[in-house]
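Taking it in order: structure first as structure tokens, then the write-up.
All protein chains but one are shown at their positions in the complex.
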Amino acid sequence: MVPLSWYLILSAVLFSLGVLGFLLKRNIITIFMSIELMLNAVNLSFVAFANFWNTHLPPGQTSIIPLSGQVFVFFVMVVAAAEAAVGLAIIIAVFRTRETLNVDRVNLLKL
Amino acid sequence: MTKNLHLWVIPVLPLIGAAINGLLGRRFKNTMVSAIALLFTAASFGWAAWAVLQGLQYVNAEHKPYIETVATWITAGTFSAPFGFYLDQLSMIMVLVVTGVGFLIHIYSVGYMAHEGGYYRFFSYLNLFMFFMLKLVLANNYLLMFVGWEGVGLASYLLIGFFFLKDSAANAGKKAFIVNRIGDFAFLIGMFLLIQHCGTLNFGGDNGVFAQVSKYAPEAGWGWITITALCLMFGATGKSAQVPLYVWLPDAMEGPTPVSALIHAATMVTAGIYMIARSHAIFNLSPHALQIVAVIGCITAIFAATMGLAQTDIKRVLAYSTVSQLGYMFLACGAAAYSAGIFHLMTHAFFKALLFLGAGSVIHAVGGEQDMRRMGGLRKLIPWTFWVVTIATIAIAGIPPFAGFFSKDQILGEVYHSPYGGKVIWGIGVLTAGLTSFYMFRLWFMTFFGELKLGSVDLGEEAHAANAPAQAAHGDASHSHGHADDESHGHGGVHESPWVMLAPLVILAVLSFVGGWVGVPQFMGGHNEVEHFLAPVMESPAVVGEQAAPTVRVLDPSSRPEEKPASEEWLLAGASVAAGLIGLFFAYLLYYKRPELPDRITAKMHGIYMMVLHKYYIDEGYGAIFVKPLLALSTVVLWRGVDQGVIDGLVNGAGSASQGVGGELRRMQSGNIRSYAAWVAIGAAAILGYMIWLGVNR
Partner (left out) sequence: MIIHQVLFIVFGFICVAGAVNLLVQRHPINSALSLVVVMASLALIYLLLGAEFVAAIQVIVYAGAIMVLFVFVIMLLNAGAEERTRGSSVALFVGVPGMIVLAGTVGWLLVHSGGQLGGVTISSSSFGETHQIARLLFKDFLLPFEITSVLILIAIMGAVVLGKREN
């Protein structure tokens, strides 16, 4: 019997580590991977709650479909896949022009 | 059987003439322009005459004035002002004088302005002036009268500055308009007071201003009626050139001579007198106001007469003479002898217009010269002009049986008996009559007798160039040419004016001779038609009882109960005639018999002479007291302080503030992807924190 809050704490820790990586790393691909880490942390939350609602749903409540959390995780993974594909294609295009993966060098948007 | 007289046609006809000439006249030939102007003015005169005849029947039958309302102009709450016209005996006299004399001056201008540029503009402005003046005299409420009042000021500005390329003319026009504005401001305050207390500005009717005002008792002190009357009077001092707002009239001589004749002798300057006469119901209730009016009129009369003694420009002499005669009319109104004032207004219109037009004829004859010291001996060269000017001079000097005598004598007689006049003021009035006679005959002698000194006399001033630019000081020893084409006249030598200019002069001369005979007083055997004609207008509906103290007797002569002893009247009349003859004698002595005397006298009394010559330095005084501080205030405070500092500062400040803020905000757009990421993260954290806070607080 693992308390639900443990799963949520783990999810929060992973999410914050993802945000830290997102803010601190210089390599574009590493930043991307931090985003994937964030998505995974959220998936963990969903699955934990799916399990939770399955057993602790108050009687008579019909708005939460049990197991819908896992279906949502399915969709998140689909979106993450699409996003990874397109994002990496963009990174390749940027690399071809700028010859670098350092995000600080891609600053042509400066006013 | 109330017929509709369509009084509105009388002002509108000259307006149409002004519009046609103003808009299209540039392409017309001179004859076409003058034909249009004369046609509309004559039509207006004809309609006015017909309306007067019809109106007389109506007024005599109904014993109330004929009021015609065309439309409602302003309605604001309970106040409403109509476009309406008012015809009673007073406005009948005024409208006939304005249209008649105006028409004659139009005819004269055809000849006088024949060689000037801007011919169509001149006649357009003249007709425009007629429109406004007729509006003024025919209006049935103060507001419409004020429209005409302002309009004649505008027309005066346009016409004084007719030769606008000359600095002095443009400045004179501005001065006239601005000084008039000061008076108009007081007029407005008076109108506001009337609205406040009477709720309306209409003259007639049971709810009109006069009917309401006459329900009040006369004021002993300084109540609202007195203040209103004083405000109206101050407005009149501006328009009718009394002390202290007379300073524009001498400078207004920069305009062409017909303008001086029409506007500054016969009609516009009389608007103030008309307004006071029209408001007699208000003035009769306020002894203080009447007293002040009389005193101002008296001061103006003598003051201007002394200034006229030293002037050398022929038009300037006539200008000061006009101010002085207006002082007489003001004095008459102040003595509550309104019909005498209007009578003098009428005769003055005749002989003063004649004097101005005659002076114009003289100037035209000598090719533009206006300084009397260079004239002389013109008697034989321009006989017609000489004779008409002679008639006018005798008339203004008050020598019977010419017109000026009867009107001036009536004024002085009323002043003698009036509680607002008294013997002192009467004495000053007689002295002024003597001075008037003196300087008018001085003009007459200097211009027509002696030898012609054109160009051969060195007057010790700068070179007599063709268009000498006027100096900064007005009216001192130099002169300005009102007649643009002098040397190049082409005829050579002194010549008589053409008939188109002489015919109006002759008509006016006849009127100056016979015009006084409608007012022959009773003690001389006449019936004083003028007084009886105006009696129904001048009597107040509610005669105030004599028991209230201080008593205001209803002072208009028509209602005066007692009889004046005839012998006293003959004495008074004799005194004024004697004054006139003494003036004539001195003028004869100094300017004909012994012409070297004036120079010796001025050399002895040099200080006084210089002061009089420079018009007591009043213009300079006004400049230092009012004009310069105002200019300084405008420049330093309003321009640099408010306009540049505050307003520009606000506008520019708003711009630079936006720029500053934008510059700071720009730093967020650094182009650095990581800082964008950081901002996104911060935003997400903020939202998360807010939701947590919401959840915790539930």
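For clarity, chains are labelled A and B in written order, and residue numbers in each chain start from 1.
Please note the rule applied: contacts are C-beta pairs under 8 Å (C-beta built on N, C-alpha and C of every residue); 3 or more make two chains touch, one makes a residue touch a chain.
Everything quoted here is computed from the prediction, not taken from an experiment.
Chemist: Please output the residues of chain A touching the missing chain, sorted low to high.
Modeler: 1-10, 12-21, 23-27, 29-30, 32-34, 36-37, 40, 43-44, 47-48, 50-52, 54-56, 65-68, 70-71, 73-75, 77-86, 88-93, 95-96, 100-105
Chemist: Across the whole complex, list the residues on chain B that are touched by the chain not included here.
Modeler: So the residues of chain B touching the unseen chain are 670, 672, 674-675, 677-679, 681-682, 685, 688-689, 692, 696.
Definition applied: only the chains that are shown with their structure count from here on.
Chemist: Tell me, which parts of chain B touch chain A in their complex?
Modeler: Touching chain A from chain B are residues 666, 669-674, 677-678, 681.
Chemist: Give every residue of chain A touching chain B within the complex, in rising order.
Modeler: On the chain A side, the touching residues are 19, 22-23, 26, 31, 103-104, 106-111.
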